[in-house]
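To start, the structure under review is shown below, and the notes come after it.
Every protein chain of the complex appears in place save one, which is left out.
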Amino acid sequence: MAALVALTVSIISFALIYMAGDPAVALAGENATPDVVAQIRAQYGYDRPLPVQYLDWLAHALRGDFGTSPYFRLPVSELIADRLEVTMILGVLGISFALLVGVPMGVLAAMRPNSLIDRAALFIAVVGQAIPSFWFGLILIVLFAVNLGWLPASGADSWKGFVLPTIVLGYYATPAIMRLTRAGMIEVLGSDYIRTARAKGVKPRKILFKHALRNAVIPVVSLAAVQMGFMLGGSIVTESVFALHGAGYLAWQSISRNDLPTMQALILIFSLFYIFFTFLADVLNAWLDPRLRK
Amino acid sequence: MTPPMVSPPAPVLSPRRQMLRRALRHRGLIFSSIVLGLIVLIAVFAPLLAPYDPYKQSLIARMKPPVYLGGTWKYPLGTDALGRDMLSRLIYGARVSLMIGLVSAGLSAVIGTVMGISAGYFGGRVDRFVQYLINVRLAMPVILVALATVSLLGGSMFIIMIVMGLLLWDRFAVVLRSATMQVRAMEYIEAAEMLGARQSRILWKEILPNVSSHLIVIFTLEMAHAIILEAGLSFLGLGVQPPTPSWGLMISEGKEMLLFDSWLIMIPGIALFLLVFSINMFGDGIRDVTAPEGRN
Partner (left out) sequence: MTGTILSIEGLTVDLPKGGDRSHAVENLSVTVGAGEIVCIVGESGSGKSITSFATMALLPRALNVSSGRIVFEGQDILKLSEADHARLRGNRMAMIFQEPMTALNPCYTVGDQIEEVFLSHTDMPKAERKARTLALLTEVRMPDPPRIYASYPHQLSGGQRQRIVIAMALALDPSLLIADEPTTALDVTTQAQILSMFRELRRTRGAGIMLVTHDFDVVAEVADKVVVMQRGVVVEQGTADEVLNRPKHPYTRQLIDAVPRRARDDARETASRPEVLRVEELTKTYRIPASFGRAAREVAALRPASFSLREGETLGIVGESGSGKSTLVRALLRLIDPTSGRVMIDGKDIAAAPKSSLRTLRRDIQIVFQDPYGSLNPRRTIGDQLVEGPVNFGVPRAQAMERARDLVRIVRLGEEVLQRYPNQFSGGQRQRLCIARALMVEPKILVADEAVSALDVSVQKEVLRLLAEIRDRMGLSMLFITHDLRVAAQICDDVIVMSKGEIVERGAIGRVFADPQHPYTRELLAAMPGQGWKVPDLSALPPAVA
């Protein structure tokens, strides 16, 4: 399944550049002469039949060669390799933030449904889900960088530069993780096997951590993988708000400059990361839950 | 000898009455309905309510602060860098956001519902194919693909709505698939088959009514999602094009003045938050009211 999905995604990323018609025209710009367009068409091989173009592109892509960026005038793979580190760090920090906040909040809320803690957590979740991340980023900049001067507004020169972007990237995934943890915990805590554990005289703390949490986090693991994939996509917003030169920012540049080869490569790479994360989640879940092992 | 009649059923309310009763007791639902209702009214009657033409620039009235920051009532929410009245732009912006939210979510609801219900009802090959489509869709980074397509096709509102509608159906499909599978396994479906109901009738009378509460809840979620996404695209300069009064665009335009005049981003941001917040709260309320057992 994963392989089929990856293949389809590669076809879509390839086909994307044909959406607006002739990619050579798009690359050349609106005022280009027919000669220039023809030259570009030949240079990028857009004059060949589509299947040939696709297979050629795929064959190169599999070797890590995505062609040359017409805007940066550098190999696309080099460009991306350069920028990916920042984005990956940000993604890992973001998902960690979301998990470290979301899971404990969800567990606390589930232990006393409808209590003050539960209502507060749910309220925070609804509020959090309604704040657009780019706006939230700007507000944080005004507050912590401009007014208080504690943290830099942009750049990744030190760890301080990652604090605000991490929060902006992570908070948006937090409500979903918190809700799912809460729902899972409530269901598990009401389950028969928790009652059995209580009837055995297992201590409440151990019931919570050994018996309940393990069962409740299984869906959360899958969600976290999905969210991690979304975060890579979301990095485009965060990185442009905080002027971080990562892959997301590169994506934004390539899109606004009509840099088709880079655009293609980034969409494919982000998709492959997503597929990889979900695969990782499946492996982790099979370890957590013996029923999922083949 | 006639056997005794079984005692008449206890006077429990019908499902619809029960829902109505729960709805009237649900504070979040009432609050969000009022806020949403107001925003819809503002959007519908924008031409009557807006004090100025939202597109009209004025060189002499640039960057006027809102009243609460010492401005005058002439421009209650101030003016932007081109001297356009913020209040009027805000009022017209509600139209953009609601329209985008409704149309995009509507389109994806149709796509996702058809896919989810067919997968859940027919199972087998249909299900495997739909799951494959869902996986492909989830693997594509939404913002990136939306940005790329919009930039290649041009950023008109129509195109944005269509592109987002074609991208945001995944949750409909996922949720309705599993909801349909649950309903499919109920014995009343088999009873209907035994009573000679055709497939179309089973889908329409037995399945759809029992998954519709999920449909409404996801619709609100995706509407909110679409509104935020449009604002994000516009913020990145690749969504709705100026001078359209989109709230996301307003924030983007205010970004330049961020360090000095943060009200320019605060006002549209708060409007955006309020709209999305009340849509989400409305969805939560609907879920509580229609399926109280699925409250978590």
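The first chain written gets the first letter, and so on, giving A and B; residue counts start at 1 in each chain.
The rule is short, and it goes like this: contacts are C-beta pairs under 8 Å (C-beta built on N, C-alpha and C of every residue); 3 or more make two chains touch, one makes a residue touch a chain.
Bear in mind the structure is a predicted one, so any value in this text is a computation, not a measurement.
Considering the complete complex, identify which of B:D53, B:E193 or B:E256 is in touch with the unshown chain.
Looking across B:D53, B:E193 or B:E256, the contact with the absent chain belongs to B:E193.
Go through chain B and note every residue touching the omitted chain.
Residues 3, 5-6, 8-15, 18, 186-188, 190-198, 201, 205-206, 209-210 of chain B touch the chain that is not shown.
Can you name the residues of chain A that touch the chain not displayed here?
Those residues of chain A that touch the unshown chain are 191-193, 195-204, 206, 211, 214-215, 288-291, 294.
Throughout what follows, only the chains that are shown with their structure count from here on.
Between chain A and chain B, what's the gap in Å when you average each chain's C-alpha atoms?
22
Could you list, by residue number, the parts of chain A that touch chain B in their complex?
Against chain B, chain A makes touches at 1-2, 4-6, 8-9, 12, 16-17, 19-20, 26, 113, 126-127, 129-135, 138-139, 141-142, 146, 182-183, 186-187, 226, 229-230, 232-234, 236-237, 240, 251-252, 255-256, 258, 263, 266-267, 270-271, 274-275.
For a test of understanding, state which residues of chain B touch chain A in their complex under the given definition.
My answer: residues 131-132, 135-136, 138-145, 147-149, 151-153, 224, 228, 231-232, 235-238, 248, 251, 255, 258-259, 262, 265-266, 269, 272-273, 276-277, 280-281, 284, 296.
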